[in-house]
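Since the structure comes first, as structure tokens, the remarks are kept for the end.
One protein chain is absent from this view; the other protein chains keep their places.
What follows is chain A.
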């Protein structure tokens, strides 16, 4: 089977820094400060989403009402990517893989039920409170696969639809499978990505259990005395095409997605995750890389493993987590989008963290490594190259 080149022709990016390629290039190439909310969820800081003009990507109010913020964010960013690729006319046969967590719960209802029943063990009363309290639309807004469903409904993407779950790994594998399917000739164009909203107590509650959240006012990753995650609202969607498909329609090619590889070490002993990533490096970057965009989450064990791995890569590193926080399912595709953006603009980003080494602005990378060390499990690498077409 002839392997086809796969290229990135559209980026849909939303972070606390704003939306779209220009906002991110301008802020991140010049150097910027993080947008942080230190107080609402204190002692856990979060990077809030920027205000979104939802009507631009989700024109029907009825569709907006069927979703909660997480699905709206993802559906919005997916639309940005389709527009960026100028691919509105191609959605019928566009394949879709989404990395998803779950939608928001009704927190007020949860707290009300908790207040009445935490001590009571009264299943019948729980049923009564839920049967009268739950809204019908909320279920659909919570379902993981309904982010993809809404992307199909709002944007008309109907080639196929798959949703992967499993935090950071889900996003890396969504990109890996989308890349592999295009490379082997299963379709010509695909949309892949993920989204996460950080302004959610239900997610903070879950991640808190591992003691992996940074507490206290925001600091860059490398200056957190005990490493920890700061969640950042984020969506990253990418339009991928075979090079042939993109050329045939005269599409603007941002970069080539060379390779994506993933693994899951058991992480039973120190060094396992670093070794796992090291084993992937030869698959995705046999000729080395010029720069690295790190997916560092800040989670303590993964942080040490990645820092040890990065020392062996020997290329300048940028750590977006220090500026935009950790976006879980949104992080890997957002970071690959940032890599494509830099390659297309012919430059690189200013340091994002005090540990990031400065680079000569003239020294534009032509191949960038994107890393993903899951907060709990999963190692993933992708390489993105300057398009020479």
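Heads up, the rule we're going with is that contacts are C-beta pairs under 8 Å (C-beta built on N, C-alpha and C of every residue); 3 or more make two chains touch, one makes a residue touch a chain; residues count from 1.
The rule we apply is simple: contacts and distances are computed from a predicted model.
J.: When one chain of this assembly is omitted, its UniProt record names it as which of these: "Beta-ketoacyl-ACP synthase", "GNAT family N-acetyltransferase", "Transport permease protein" or "ABC transporter ATP-binding protein"?
T.: The chain we cannot see is recorded in UniProt as "Beta-ketoacyl-ACP synthase".
J.: If the hidden chain were put back, which of A:46, A:170, A:230 or A:273 would touch it?
T.: Going through A:46, A:170, A:230 or A:273 one by one, A:170 is the residue touching the chain not shown.
J.: Among A:22, A:55 or A:128, exactly one should touch the missing chain; which is it?
T.: Answering carefully, the residue with contact to the hidden chain is A:128.
J.: What does the interface between chain A and the hidden chain look like in terms of residue numbers?
T.: 1, 41, 44, 66, 96, 100-102, 105, 107, 110-111, 113-115, 117-119, 123-124, 126-128, 130-131, 134-136, 138-140, 142-146, 148-150, 152-153, 156-167, 169-170, 172-173, 177, 180-181, 184, 186, 201-202, 204-211, 262-264, 266, 374, 376-380
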